[in-house]
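In this view, the complex is presented without one of its protein chains, the others remaining in place.
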Amino acid sequence: MHIVYPVVVSALLFSIGVYGVLARRNAILVLMSVELMLNAVNLNLVAFDVWLRDRLHGGQVLTLFVIVIAAAEIGLGLAIVLAVYRNRQSIDVDRLRDLSETGASEEAGPPEEPVGVGEDADREARP
Amino acid sequence: MNGTIQAPTLEYAQLAPMLVVFGAAIVGVLVEAFAPRYLRSAIHVPITLLSLAGAFALTIWQVVKGVPTKPAAMGAVAVDGPSLFIWGTILVLAFVSVLLINDEDHFVAAAAAVPGSAEEEQALHEGAGHTEVYPLALFAVGGMLLFPASNDLLVMFVALEVMSLPLYLLCGLARRRRLLSQEAAVKYFLLGAFSSAFFLYGTALLYGYAGSIDLAKISAALGVVGGQETLLYIGVAMLGVGLLFKIGAAPFQAWKPDVYQGAPTPITALMASGTLVAAFGALLRVFWVALGGLDWNWSPVLWAVAILTMVVGAILAITQTDIKRMLAYSSIAHGGFLLVGVVATGAAAGQNSKALSAILFYLVAYGFTTVGAFAVVTMVRDAGGEAWHLSRWAGLGKRSPLLAGIFAFFLLAFAGIPLTSGFFGKYAVFQAAVAGGATPLVIVGVVASAVAAFFYVRVIVLMFFSDPAADGPSVVLPSRGTAAVVGVAVLATVFLGVFPQPVLHLAQNAAQSLFIR
């Protein structure tokens, strides 16, 4: 089989991932899209490894590292998203606007947010 | 499957600084696991500081013993002159940042608890804190050490993640303004993961092009492998995106203000100094060692990126009303000035070492000043925490002249006024760029510096020449750690501004050997 097929499939997968990251508003779905991008890379690496007949299998070794690090990354990402969800009851990335040019940097407070449990204590801290 | 593999060897002596830092981080995890809660902080601080100091001593020993001329660890890690210089810089900056981290109750008591909940109250009452910040910071510092020294793309990717993953977490651990802090963590994480995926895709394509992920072998393949330029160009572009993101260069700068603002200030100091230094080291190594033969292709792109970065950083900083955001934009602008130095490389070897030494000196100067500036930010407090809004800083000079004077001094150093470290940094970089034929870039750089100076001076005017607000922020009495940090930063800024020669000399020596291939 020609190398073009896996490379094109991987490019498509990567593009789908990029689209997902840019278009999705749910943080979990964004994480899944990032995983898709990483897996596109894995496919690419393994295909190149076979195509190049790499004696030391650099591509496959790199794939292993990517898999492991992606797992660590996703665990960490879920933990962060979970912490945000507990405070905000929402993981919509478009609503994370407290930190932005028009948000906290202005004199006025941040735009209205879904009020989570016990958020008031945190709100007091704002100027 | 049946190829012969010689058993690999590791040069432990050369890798010792990193091993010490990672070892201490692992010991830190064990302390977290087994030490009783009230003892943890008391154990962590000496371990962390001693390991950083020990790693620094080992780095110095390495320099004294003679800089290695061959890559260590089967060609995976290059401990060369620039690496050692960058290691020393990062270790000192990390040491200072850890003093700042240690200083105050910057960190949340129970990250998983909702602010204001009973769990949170209980954790606060028990005096709990996430002492995990120390091992996490050590892991991040270890990654920062490995990142600029990595000599193949696999190690570089691992280092990138080891550096970034703890920082994502640390960003979300601020005790006050928790929502902002967590938002910063989410944004940093999502964008960071996105960019590292780009880095990886670039790595994969370069692997497909060159048949190896070793930087030197990629360089060797540049002239030999024909007919697959598409792979090469797309790969280089994507690799560049990943690296420029970490620096916060212009089209990829969006995360920087948000993250710098939301993260706990000591962590911001660590990121603004250590990560920037490490990322520039890695960028230089990739573009010089692996892609040096391709500079006709990437140089124009970096020109554009450098111009855009300087302009965006300088202009957007003017509109900021938040002190941390302003410092973040200033950091973006400084990234642009440093990129001018990167563009200046690429010609003859002499020119290369000149540009390299300029960048190294600039990194040291900027790193110390920025840590000091953020240390000052931690000391100006409102009822609810640090006073970030610029209007709160009005009249600080009348209330606390010493602190305002120090901060003004740091701002002048950022602006590059003579007799501060920033001046010689900018001078060296711009001089190297002129020698490298990038005069138009230098003109843009000087104009951007002037614009940047405007908003630095505006803050100084605000502090000294406007009336303090009635309920203005109070300046907390600094703890010994913070006072030491500010003191070191002031001393370094003055020293590098008045007697830049020793450090400049050191940077030149480090750059002399260039990156080993």
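Letters A and B mark the chains in the order given here, with residues in each chain numbered from 1 onward.
One rule holds in what follows: a residue touches a chain if its C-beta (ideal position, glycine included) is under 8 Å from a C-beta of that chain, and two chains touch if they have at least 3 such contacts.
As a convention for this text, contacts and distances are computed from a predicted model.
S.K.: Since a chain is absent, check the UniProt entry for it and pick the matching name: "NADH-quinone oxidoreductase subunit A", "Cytochrome C oxidase assembly protein", "DNA-binding protein" or "Two-component system, OmpR family, KDP operon response regulator KdpE".
M.R.: Missing chain, UniProt protein name: "NADH-quinone oxidoreductase subunit A".
S.K.: What chains on display are touched by the one that is not shown?
M.R.: A, B
S.K.: Based on the whole complex, identify which of A:Ile3, A:Ala23 or A:Ala71 touches the chain you can't see.
M.R.: Of these options, the touching residue for the absent chain is A:Ala71.
S.K.: What subunit B residues would touch the chain not displayed?
M.R.: Against the missing chain, subunit B presents residues 1, 4-5, 7-9, 26, 29-30, 32-34.
S.K.: Mind listing the subunit A residues that contact the chain we can't see here?
M.R.: So the residues of subunit A touching the unseen chain are 60-61, 64, 67-68, 71-72, 75, 78-79, 82.
Everything that follows uses one rule, which is that only the chains that are shown with their structure count from here on.
S.K.: Averaged over CA atoms, how far is the centre of subunit A from the centre of subunit B? Could you give it in whole Å?
M.R.: 22
S.K.: What part of subunit B is in contact with subunit A in the complex they form?
M.R.: Those residues of subunit B that touch subunit A are 3, 5, 111-112, 114-117, 120, 153-154, 157-158, 161, 165, 168-169, 172, 176-180, 182-187, 189-190, 193-194, 197, 200-201, 203-205, 207-208, 211-213, 257-258, 261-262, 319-322, 325, 382, 384-385, 387-389, 391-392.
S.K.: In the complex, go through subunit A and note every residue touching subunit B.
M.R.: Spelled out, the residues of subunit A in touch with subunit B are 3, 7, 10, 14, 17, 21, 27, 30-31, 34, 37-38, 40-41, 44-45, 48, 51-52, 54-56, 58-59, 61-62, 65-66, 69, 72-73, 76-77, 79-81, 83-84, 86-88, 93, 96, 98-101, 104-107, 113, 116-122, 124-127.
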